[in-house]
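Dumping the structure here so I can ask a few things about it.
After this line comes chain A, so read on.
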Amino acid sequence: MSVQVRQMVKSFGTFRAIDDLSVTFQSGKISVLLGASGCGKTTTLRCIAGLENPNGGEIRIEDEPVFSSARGIDLPPEKRRLGMVFQSYAVWPHLTVKGNVGMPLRAQKVPKEQIERRVQETLAVVGLSEQADKSAMKLSGGQQQRVSIARCLVGNPRLILMDEPLSNLDARLRVEMRNEIRQLQQRIGATILFVTHDQEEAMSLADEIFLFNKGKVEQQGSPEDLYFRPAVRYVAEFLGKANLFPVTLRGEAGQTAIYAAGSDHLITKGDIVRPRGDEALCMIRPESWQIGLAEGDRVGLPATVLEAVFVGDRRELHVDTPIGRQIVVTPGHQRFSAGARISLTIASQQIHLLPDRL
Partner candidate 1 sequence: MPIASLVIRGFVDTEDSRVVLTLNAVSAVLAEPSYWAAMWNTVVISIGAMLLATVIGVILAWCLVRTNVPWARLLEQLATLPIFIPPFIGAFAWVLIGAPRVGLLNLTFRGLGAGELVDIYTYLGIIWTTAIYIAPYVMMIVAAALRNMDPSLEEAAQISGLNRVRTMLLITLPVVAPSILSGAVLSFVICIGLFGTPVLLGMTKEIYMVTTRIYTELQHFPPNFGIVAVLAIYLMVLSVIANFLQGWALKGRSFVTVTGKGFRPRIITLASSRYLVAAVIWLYLVLTVIGPVIIITAAAFSTFTWSGTFTWANVTFLWTSEDVRSTLWNSVVITIIAATATTVLGFVVSWITVRTRMAGREILQFVVLLPMSIPSLAFALGVSFFWLWMPWSVYGTIWIIIIGLIGRYVSYAVRAVTSSLMQIHPELEESARVSGFGWLSTVGRITLPLVLPAIISSWVMVYSIYISELSMVLPLYTANTRTLSILSFDTWAVGEFSQVASLSLLQLVLGAGVMWLVTTFTRQRHAAAV
Partner candidate 2 sequence: AEDALIAAAEKEAELAVYGDPFVVPILLKNFSAKYPKIRVTSATGDGWQIYNRFVSENSSGRPLMDVMYQAEDTVITAQQAGFLADFKPTESANLSKLAIPAGGSYVRGNGNLILFAFNREALGTVAKPADWTDFANPPADWEGLIATTNPGSSSATFATIASIYQKFGPEKGGAILQGLRKTKAELNPSMGVMATKLQTGERPLDFFNITTAVSGVLAKGAPVDLLVPASGAVAQFNAIGINKNAPHPNAARLLAEFALSQEMQTAFAEAGVYPMRVGIASPKGLPDINSTKLIELDLAAALKQRDEILNWWSDNTGFKYR
């Protein structure tokens, strides 16, 4: 069930929430939609589901047009045969947990006993077996969210749209659910469009990531592509943490030396993929910096630790260097105190150069 969107436009009043969007989500893959708050992710899903009427363009599901402004096609949502998890859960308040989850099966006229069995199975998957007969409104936020996921999965839809489905779950449950979704996707070969703000989730789940910006796709690609080879500054900054600074390139291909712009600080030297021109924007991921041995060592970039934030498995150092502030990530068990002086080095393969300097 591939999903093709062509030149889709969706305006609210004068505001263009989706601005001439053309994108293809591949069949049998998990596509993750990432982007800043308000960039149009939910609106995109809603247009695909048929809940929102685009102002123009075309949407095809498995090559069959479900919406086309030119041809006047607009299939109603129930005919598009997909599953969806809503950002607001949209759990039906008048039904029990079981009643909520069983509804898609009732819509398909599945026999009673089978419904019962499949509902129980699905509830077990999301860990709500015990709440099956509770009224849906008496659940905690995370429990409601799981009801909404179970409801989406129970009918084994071939195309699944999920709008921040795990946002209210704790880390452990989230990992479990993530695995469930992965497995399900592999078992039934479903196509999944997944909106999330959790980058770890995005990275670990996605076959392909679509990074949205102002109603358009800024870049799409595999997680590693986007993480290590962002095409523009926006992507580099949005996805993970990035140290970005302008550099000047010297020397010939194969032995390029990278200097911080306007200074003679040699960052590194090596065989580097060069963009056109001698000026570039250099991106170094925080975890790529190697912390040199000691103070006074002249090999690397001298740096002073300003702040060291513990985030569990990692420690984030904010350091001051001659080329500006940098973020460095080290394993959580390495301790640093503010004011410590260190030196930073970087392997040339771990440098990514962006063409623009903006």
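The candidate set was assembled so that all candidates are chains of the complex that A comes from, given by their letters.
Quick note on the criterion: a contact is a pair of C-beta atoms (placed from the backbone, for glycine too) under 8 Å apart; a residue touches a chain by one contact, two chains touch by 3 or more; residues count from 1.
On a predicted model such as this, the values are computed, not experimentally measured, just so you know.
Between chain A and the candidates 1 or 2, a touch occurs in this complex only for 1.
Across the complex, chain A meets candidate 1 through its residues 49-51, 53, 76-78, 81-84, 86-88, 90, 92-95, 103-104, 106-108, 135-138, 148, 151, 155.
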